[in-house]
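A single protein chain has been omitted from the complex, and every remaining protein chain is retained in its original position.
By letter and in written order, the chains are A, B, C, D and E; residue numbering begins at 1 in each of them.
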Amino acid sequence: MPYVNIKITREEVSKEQKQQLITGATRLLADILGKNPATTFVIIEEVDTDNWGIAGEQVTERRKKGL
Amino acid sequence: MPYVNIKITREEVSKEQKQQLITGATRLLADILGKNPATTFVIIEEVDTDNWGIAGEQVTERRKKGL
Amino acid sequence: MPYVNIKITREEVSKEQKQQLITGATRLLADILGKNPATTFVIIEEVDTDNWGIAGEQVTERRKKGL
Amino acid sequence: MPYVNIKITREEVSKEQKQQLITGATRLLADILGKNPATTFVIIEEVDTDNWGIAGEQVTERRKKGL
Amino acid sequence: MPYVNIKITREEVSKEQKQQLITGATRLLADILGKNPATTFVIIEEVDTDNWGIAGEQVTERRKKGL
Partner (left out) sequence: MPYVNIKITREEVSKEQKQQLITGATRLLADILGKNPATTFVIIEEVDTDNWGIAGEQVTERRKKGL
């Protein structure tokens, strides 16, 4: 009964891509640990680029620099 | 000083229901563990049905099937 | 399919009390929002008192003061 | 490679304040533990006041009382 | 710069399996969303079976029943 939480920046992730993340993460837990997909949760959280910092800098600013 | 985080799908949960979840969770920690309500936090996070997967499938799709 | 995460300080919580928290949180989500217990997860995380701060102070120190 | 998650109520936090939180948290981990800013993540999550409870009460209601 | 948090029950997961989860989750984010592995974090949290409930029941008890 694993719980997988994926946090990514909110930058035009499609519904299909989200489904692919859910499928992939569920399969990963089944393949490596034999976990039952029926009780595997995957929760994707999209975070505004103003609200995510790396290297002390907002992702919003990093994107402007092409990072 | 407990911290309770409740994640649910974003599906028309009313302000009153949220208050009931907060009241109930706070009381639970007081009743079972004697925790002080004054320093009990309850945070409710509503997750889009596209962003929540169970059994390898988006909740959006499960709802269409009546699941 | 709710997910409930309860963080408390690690201070001699018994297995029975944990079961009571699980029962109570699962029932709360069923009662207020009609959520299915079969797919309700409750995860309890116990945090060392050195690792939890409130009011800028470790809980370890607060306990010494009777707080 | 620390990960810092800051949850606050959604109450008109500016982009500049978010940058200051990111800068401050990144510096804190560098100063105290010598962590490399290049691999320090800071994620700010803003939570609606209806969805945050303290002392068993929604923050929305507390704000009306001037709390 | 994704952040992936995997919570599983603490039940004899080997170091190699953990590496496989890390590899798989990192690759998933790279394959589906083009995310850079260099700034992808994967954090695995192992939770005691007394501390994880599903269907209102501790996993410890479920394991005794062969669930």
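Observations on the structure shown:
Note that a contact is a pair of C-beta atoms (placed from the backbone, for glycine too) under 8 Å apart; a residue touches a chain by one contact, two chains touch by 3 or more.
Everything numeric in this text was worked out from a predicted model, so none of it was measured.
The chain not shown here is in contact, across the full complex, with B, C, D, E. As for the chain not pictured, it touches subunit C at residues 7, 47, 50-58, 60-61. On the side of subunit D, the interface with the absent chain consists of residues 1-9, 13, 17, 20-21, 24-25, 28-29, 31-33, 35, 39, 52, 54, 59, using the contact rule stated above. Touch with the hidden chain on the side of subunit E covers residues 15, 18-19, 21-23, 25-27, 37-46.
In this section, only the chains that are shown with their structure count from here on.
Subunit D and subunit E, compared by their mean Cα positions, are separated by 26 Å.
One simple way to say how far apart two chains are is to compare their mean CA positions; for subunit B and subunit C this gives 14 Å. Between subunit C and subunit D the centroid-to-centroid distance comes to 21 Å (mean Cα coordinates, whole Å). For subunit A, residues touching at least two other chains, in rising order: 1, 3, 7, 21, 25, 39, 41, 43, 52, 54.
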